[in-house]
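Structure first, commentary second.
Of the protein chains in this complex, one is absent; all others appear in place.
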Amino acid sequence: QSMGACLITKTDTNPFFVKMKEGASAAAQEAGIELSTFAGKYDGDVETQIAAVESCIASGAKGILITPTDSRALVPVITQARDNGVLVIALDTQFEPADAADATFATDNFKAGELIGEWAAATLGDEAANAKIALLDLNASEVSVDYQRDQGFLTGFGVDVKDPKDIGDEDDPRIVGNDVTDGSPDGGRTAMENLLQVDPEINVVYTINEPAAAGAYEALKAAGKAEGVLIVSVDGGCPGVKDVQAGVIGATSMQFPLLMASKGIEAIKSFAETGEKPANSEGLDFFNTGVELITDNPVEGIPSKTSEEALEMCWG
Amino acid sequence: MSDTPGAARKGQEYEQTLDRSDKNVAAFQRQHSPIEKAQHVLHDNPTLVPVIVLILSLLIFWAIAGGRFFSAFNLSLIMQQVSIIGMLAAAQSLIIITAGIDLSVAAIMVLMSVIMGNLAVFMGIPSVIAILVGFVGGAAAGLFNGLLITKVRLPPFITTLGTWSIYYALLLWLSGAQSIRGTDIDTNAPFLKFFGNTIKMGGANVTYGSLLMIVVFLVLWYMLNKTAWGRHVYAVGDDKEAADLSGIRTDRILISVYMVAGFVCAVAAWASIGRVGSISPQSFYEGNLQSITAVVIGGISLFGGRGSIMGALFGALIVGVFQSGLRMAGVDVLWQVFAIGWLIIIAVAIDQWIRRVSA
Amino acid sequence: MSDTPGAARKGQEYEQTLDRSDKNVAAFQRQHSPIEKAQHVLHDNPTLVPVIVLILSLLIFWAIAGGRFFSAFNLSLIMQQVSIIGMLAAAQSLIIITAGIDLSVAAIMVLMSVIMGNLAVFMGIPSVIAILVGFVGGAAAGLFNGLLITKVRLPPFITTLGTWSIYYALLLWLSGAQSIRGTDIDTNAPFLKFFGNTIKMGGANVTYGSLLMIVVFLVLWYMLNKTAWGRHVYAVGDDKEAADLSGIRTDRILISVYMVAGFVCAVAAWASIGRVGSISPQSFYEGNLQSITAVVIGGISLFGGRGSIMGALFGALIVGVFQSGLRMAGVDVLWQVFAIGWLIIIAVAIDQWIRRVSA
Amino acid sequence: MSDVTPVVQGRNLVKRYGHVTAIDNSDFELLPGEILAVIGDNGAGKSSIVKAICGATVPDAGEILIEGEPVHFTSPIEARERGIEIVYQTLALSPALSIADNMFMGREIRKKGWMGDWLKMLDKKEMERFAREKLTELGLMTVQSITQPVETLSGGQRQGVAVARAAAFATKFIIMDEPTAALGVKESRRVLELILDVKSRGIPIILISHNMPHVFEVADRIHIHRLGRRLCTINPNDYSMSDAVAMMTGAMEPPDDLRAA
Partner (left out) sequence: MSDVTPVVQGRNLVKRYGHVTAIDNSDFELLPGEILAVIGDNGAGKSSIVKAICGATVPDAGEILIEGEPVHFTSPIEARERGIEIVYQTLALSPALSIADNMFMGREIRKKGWMGDWLKMLDKKEMERFAREKLTELGLMTVQSITQPVETLSGGQRQGVAVARAAAFATKFIIMDEPTAALGVKESRRVLELILDVKSRGIPIILISHNMPHVFEVADRIHIHRLGRRLCTINPNDYSMSDAVAMMTGAMEPPDDLRAA
């Protein structure tokens, strides 16, 4: 019987996860692993992910790669998987606590946010003190990626975030407001419009991911503010990098879903063969798959790559 | 009269006095309280209810959120924001008037926008043709719903619960779960974004999409109220069996209604590309329930046969005004959800209260 | 007979022959084809249909996905997986039998699990009391639905569309949009996870939650079929006006049905904590539609008054078997969604075909 | 009117539906042991007045006395609890339920002992036995099975079930609203016999009908309703059908001494 593994992503509607799936499938084929893939129907679909983990246990898989759609709610079921001798690796999103999984391969999401925050502050220079910031977050459930990026961005920008796990408890007057996007373009557009209504002078826009950024840009364009507003985002998908090139997005933090996937498959393979579990990065409670700031307007002191370079590395 | 053959030719004896019977019909007069009078006026013009609710909510949020809320700019923005759900609500109204319900409208719309995008952006087919293919596709999806409902005789709720899954799976498959980028559309098929163009008037920023929504409503209103087809649609929703017996081809009417609704969804698909600026399989996941919400707040009866399609337009606008107003007043998203829940209940309760008077 | 006072005491003359009239009723015999015979058998035992579909789908997936699928372990896993939606479907069935629909069942359930969790885990209140508070809360949420439906006379669809938003907003608020961790529950209130315990028998892993689901169905089946209350529930769903006139307090029955349904949702809430192992405000967002799906696949008529609640159990199991089988066969989620869409359509189409025979 | 206390009496009843006044200050009495026919044009308010009497609608004004005692029914159940039964124009049967279920709707019999007391279990056997007995008594046992759903019955059979239900449980009086309207000659005859049979058991009946020969055949008194109120009551032995029709249609003034208050 060949070695089985599972990949469980949040949804099938986000290019990021689709890419991850492609990467994992390719790596699995190479490694001689039979990979089954699963996904929730929407971001936050806890039950489908639980059922998927259970099916993986039932089918005798050696390892599970999962991007938990709720970092806490899925802990019990993956604990059960581990008790059954299955290696569980979190991708992209950490569990809470992170050591609920055997390992995590993820972007340092706080760092990803911090980078774009620092970049935005540096780009504005002295004007950063008078910035008007819009924060376009994921959804009402505040999962870990959501607050890590949001709070990382604010930290990088120089805002006091108070509780770093709570979105929206800040009282810095430069923050115009938060709104949710569901990580989709139509959500991004409506959220941007709403915040513009609260203050038309917004000049810095943080977005949870690039689909949301694309929607936000449409709203700014429609309001005649295509120029002069900094949009920053996270992902580094090829469409997003092209948006950087086109000046739609000022800077984005690139993630490496293919790396997460291939690392994950590798880990399962070596676990199955040697029983060895992967180790975390130094000083972190996860394995950092790296993050790169992509911008065509680099600033002093923050290493970054240009969109042209980034097009070589991007995914999707 | 005695019971012998051929003796019964002049009616019963006891009926002979009928010629002298009173020819008047009963007429009763009585005083009405002002509330009852208002109730009657509204009863005779039921579309007034959502209009009044709309005006009231505008005034309330003006008071709460101030001039920024009541600006031409913001009002035109609300129009923009409701335009897509508004068009879905128009399609939904048609179906609800026939006593049906369509849980698949949003899936049809997103599916068609993906098809238009794939054809025009990736396959290089001229936008106009891509759009036409989308229109045909929308009508075909409606036709499929209609056939299941009329020929297989499945209840509309069940049919569209099923086809919603089917259309949703198809759109995931066709899109490969990828969004089509706004800039790619701009370069390869800018015409897909046509309805994103705006007309600036004073402070207002009216998109073509907002105007399209109004046109869609006016056209459907005309069809429903000024043509024989429209009378038949109402008759089918009112009492299908009676409509059948009085010589309406009810199956044909129902199929045509689902096709028109599917077509309207495809029109909304085109407009949504202009609105969102890109094409994403994850958009409008809640569009079905949102369109139903607009319809019921607009006072169209879920039992069919009653209500004006214009109500759905006002219903969609009321929801838009609430969302915008609450946001401006700095209310959390979660309390917006809460408020919409109460809005549905209160709006329909008022409507019920008014309908309780007989004409 | 002539029309003079007091002369009409013996009936019409032409009726005098009635004594001799034929006392037999028409009886017709004819041959039936085997298909028609099968149709009749199924017509007389409509719950057989979902049972047969269930058995067929088990066999099909056995053939496709092999022994791993048909193992005791996997079958007991399917039971576990459907247990929560199954209980929601039980609550939903009750309501659908009264010709209603409840879009708020899942929201009530999650809200009650959040309340139980907040009380027991964060506020240190004994689990038993927290659970009882949840039960009372579930019944109260049902009562609120029931009052809107009977006293304000809102259609159930609209009522629960509204209260769904309200309950959903409340649960987001109470949970602070955060899940309660499994480990916190284990330390502070392990009893909340009671229904997550399993009995191992052979390879099977039967959770208490799966057994609870079956108990819930049996109890409701008993109530519906063996008590006067149950007869009244069916009568209300069948023809509310007739039930009213024949002396049923229909409003009271409806309110009791919504309360029982709310209570069952709260029971499911407790079980869901055991099932999920944690309490997540974003779980079961689609539970409403999923419970309706189970009910309709189980052959309960959306028009009310017809169908056995056991059908919903089989409906839920059929969906579970499909999902598990497709997953094991390595089919993508999107094609799973696609398959469930067709399953709904085909299952209900078969049901319609069978109902088309008159008894 | 007479010195016996009426079984049921309505005084100055009023019921409005929006613009329409369905009952316009009308009086009403039913005397012990009698068959009272109520006749009147379509829309005269006949159904409205009997509905007010049995609690199916609540009158806007006026009072109702049962055996001299004022009552305020707010639902048909309250009337039923006092032994008042009504056969509606629309029958009020649940199509998907069985004949037995329908007959016992709202007054089901529970099993004896703990099964009934604690588990509230119905005694289906007993209910079916009783239902079969009643239908047989009324010569209506042409139905195949007492457990068949009412929707599988013909219109005449359904009417039979509704009438049998009322006859089986009434102790005070029975109201029948056009019970023969949809029935054939033979079936109508059976219902009339049934009415006389019920009367012979001492239970008074209110019969609404447009069929003058039927009315004149069975009624002891005739209440003529016109434009929402009682015009007069007549004795069928004193007046001809022509007179009754003339009065009810407004072609003839009622004799002064019979005029309603």
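Chains: A, B, C and D, in written order; residue numbering restarts at 1 for each.
The definition used in the following text is that contacts are C-beta pairs under 8 Å (C-beta built on N, C-alpha and C of every residue); 3 or more make two chains touch, one makes a residue touch a chain.
Note that the structure is a prediction, hence the values are computed from the model and not measured.
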**Message:** Can you list the shown chains that the omitted chain is in contact with?
**Reply:** B, C, D
**Message:** Which candidate, B:120, B:166, B:243 or B:297, sits in contact with the chain we can't see?
**Reply:** B:243
**Request:** Name, in rising order, the residues on subunit B that touch the hidden chain in the full complex.
**Result:** 1, 3-12, 14-15, 18, 21, 25, 222, 226-229, 231-232, 234-235, 238-239, 241-249, 305-306, 358-359
**Request:** Spell out the interface residues on subunit C facing the chain that's missing from view.
**Result:** 12-22, 24, 26, 28, 30, 40, 357-359
**Request:** Tell me where the left-out chain touches subunit D, residue by residue.
**Result:** 40-44, 154-157, 178, 181-188, 210, 212, 245, 248-249
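As a working rule, only the chains that are shown with their structure count from here on.
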**Asked** Out of C-D and B-D, which chain pair has the most contact pairs?
**Response** C-D
**Prompt:** So, what's the distance in Å between the C-alpha centres of subunit C and subunit A?
**Reply:** 39
**Complete:** Whole-angstrom distance, CA centroid of subunit B to CA centroid of subunit D, is 45
**Asked** What residues in subunit B touch two or more of the other chains?
**Response** 12-14, 172, 334
**Message:** Going by the contact rule already set, what residues in subunit D reach two or more other chains?
**Reply:** 240-242
